[in-house]
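For this depiction, one protein chain was excluded, whereas all remaining protein chains were kept in their positions.
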Amino acid sequence: MNVVSHKAGEITLQVRGLTTRFGTPARGATVVDGVDLALRRGRTTALVGESGSGKSATALSIMGLIEPPGRIIAGEVLLDGEDLLKLDEREMTKVRGRRIGMIFQDPLTSLNPALSIGQQIAETILAHQDVSEAEAKQRAVELLTHVGVIDAARRVNDYPHHFSGGMRQRVLIATAISCQPQIIIADEPTTALDVTVQAKILRLLHDLQQEMHASLLLITHDLGVVASMADEVLVMYAGRIVERADVDSLFHRPRHPYTKALLACMAGIEDDRSRPLEPIEGTAPDLTDPPPGCRFAPRCPVAEDRCRKQDPRLLAASDSHAVACLLAQAGPAHG
Amino acid sequence: MGSFLARRLLAVLPVILGVSVVIFLLIQLAPGDTATVLLGPQATEDAKRELRHVLGLDRSLPVQYLTWLARTLGGDFGVSIATQIPVVDLVLPRFLNTLILAFASLLLCIVIGYTVGLFAALRSNSIFDRLTMSLTLLAGSAPPFWLGLILVLLFAIKLRWLPVSGMQNLAGEGGFLDFLRHLILPAITTALGPAAIITRIVRSSVMEALQQPHVRVARAKGLRRQDLIRRHVLLNALPPIITITGLQLGYLLGGVLLTEVVFAWPGLGSLLYDSITARDLPVLQATTLLIALAFVLANIVVDTLNALLDPRRREA
Partner (left out) sequence: MSIPAAVKDRQAAKGAAMAAASRESARRFWRIRSFCRNHAAVTAAVFLALVGLAVIFAPWLSGHGPDDADNLARLAPVGTPGYLLGTDQQGRDMLVRLLYGGRVSLLVGIVPVLVAGAVGLALGLVAGYTRGFVDQVIMRCLDVVFAFPIVLLAIAIAGAMQAGMETEIISITVILIPYFARLARTATEGVAPMPFIEAARAAGGSPATIMLRYVLPNVFSPVVVYATTLMGIIIVVGSGLSFLGLGVQPPAADWGGMVADGRVVLRRAPHVTVEPGLVILAVSLAFNFLGDGIRDALDPRTIRR
């Protein structure tokens, strides 16, 4: 399902040093810590990590949806050269939905129960385009058909509770792409859905992205989804990117111990059934009081003393592969 | 919708019947024999004997009730002991005055409660919000008749902005503006308690609606703030607000009764008060009956409104 593009698509969204903090300067947690990422036209970038790693916070920061007590304290988010973090709320509403569309995690709670789904799709269109209500509704019907809702002309007047989870997610996808955004952010779009529906939704996302030639930022904790959808993968841990690689390199030549451990957690169909699944020991660090040195060190199976003292930065190991690990960068201390 | 109304009206009939029984029994509560109670202590023995015969006071209680019910339904509420005027003539003009006060208070209640509550919710934890919470707590716990007197003290006596009591200028020549000046203090007094409760429920309901996940999704679509608040927050916050507003009717009516006494507003409340002082039981009965019926009717209206807004309630 991957379309391996031989030419690197142009960069549509460039994030540098994004840092978001919750709480007061005295007491708080930096949930997004100096994150860099670049989305390219027509390519899917996956952001992987466990719960609490800061993946969703990164997406919300890009969209400017961080609410107090959270604040974006540093970084830039460049969309077509314009820094979104410098825009005021009024200007930002013109970006949301129009140039960046976002799909959230739980379709069951993401729709307003008091409005029909047609109204909820149309209001996005009406907010950004100068069309009549009838035209917006017509476009909503077209969108619904396009995302695979049968009998769209009738169902456009139905309310969310008339739809199943998978159908609601299709509606939300239709809403997100209704104004042809350059960027689509999908935050765990299939986590709340049945397995059989997941594949269909992912396929839909992929097809739409290709059709619109948009950039897709796919946030997930499921490596299976990454394998089937992503061109480039960013692994996130405790608010930081610890590894960045194209999908083949990541799966075949992982460099960060955390990535290796994540891969080991998965069981492949071909695997020896007698081999036990290997969980990662320990729990994610408390971000209000992060450990000194490498944040993964307390749980790392190959951590050395210097890991606990020095904080590794994300360095490129090759053209398309970067890792934030002292051991991966310079090799083990001995041998 | 029509069937809902029909069912609701049908359900209310036994209640109205029960209300009539209670009102009828009120007379029985009064100390002394019924004829004396109805005619007053001044009545002659002959008059009392005749009344006993007419009312069938020698018959059993259920028969007496039915006789009374028949007469009342026919519009005969008896005669006021104190003034010897048919009760109907006393009561009806006052009814209108009470309605005016009640509506004005309800309007104030809703306007104050909804706007202050909304502002407090949108600026939660601000100074405005905290101040509002404290004030509503005080207003909701204070005796309304005492609050009225404090307002009179402040605005009518100390500041002399507004009149102390009554419905219009003593000379009776004040126009609409004068009438409004007389209406303000009683309306505010009656409205304060329920308004406090409404403010709190609006605040908590809107705050809860703001937390809903679909609000963030709507923000991510790039909707303008006012559309966001209107369609995605308020629409969902409204049902419990309307329900609680409806529940305040009882407190509002009770408040009206006491306020009328404080401000000498010539409505059913002050009539009720006068009838108690004068031990004029026919008037007491008729007044209570009218107010209770008005209350029942108001509740039906509220239920209908609720059903209109939320289709699920039509089944109830």
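Labels A and B are assigned to the chains in the order they are written; within every chain, residues are numbered from 1.
Convention: contacts are C-beta pairs under 8 Å (C-beta built on N, C-alpha and C of every residue); 3 or more make two chains touch, one makes a residue touch a chain.
If you're wondering where the values come from, they're calculated on a predicted model, not measured in any experiment.
**Student:** Would you list the chains present here that the left-out chain is in contact with?
**Tutor:** Contacts of the omitted chain with visible chains: B.
**Student:** Out of B:5, B:19 or B:122, which residue would touch the omitted chain in the full complex?
**Tutor:** Reading the full complex, the residue touching the unseen chain is B:19.
**Student:** Just the residue numbers, please: which parts of subunit B touch the chain that's not shown?
**Tutor:** Looking at subunit B, the ones touching the missing chain are residues 14-16, 18-19, 21-23, 26-27, 29-31, 137-138, 140-147, 149-150, 152-153, 157, 249-251, 253-255, 257-258, 261, 272-273, 275-277, 281, 284, 288, 291-292, 295-296.
The rule is short, and it goes like this: only the chains that are shown with their structure count from here on.
**Student:** State, to the nearest whole Å, the distance from the C-alpha centre of subunit A to the C-alpha centre of subunit B.
**Tutor:** 56
**Student:** Applying the document's contact rule, which stretches of subunit A touch subunit B when the two form their complex?
**Tutor:** Listed in rising order, the residues are 63, 65, 89, 93-98, 102, 104, 106, 109-115, 123-124, 127-128, 172, 175-176.
**Student:** Hey, which residues of subunit B end up touching subunit A in the complex?
**Tutor:** That would be residues 212-214, 216-225, 227, 231-232, 235-236 of subunit B.
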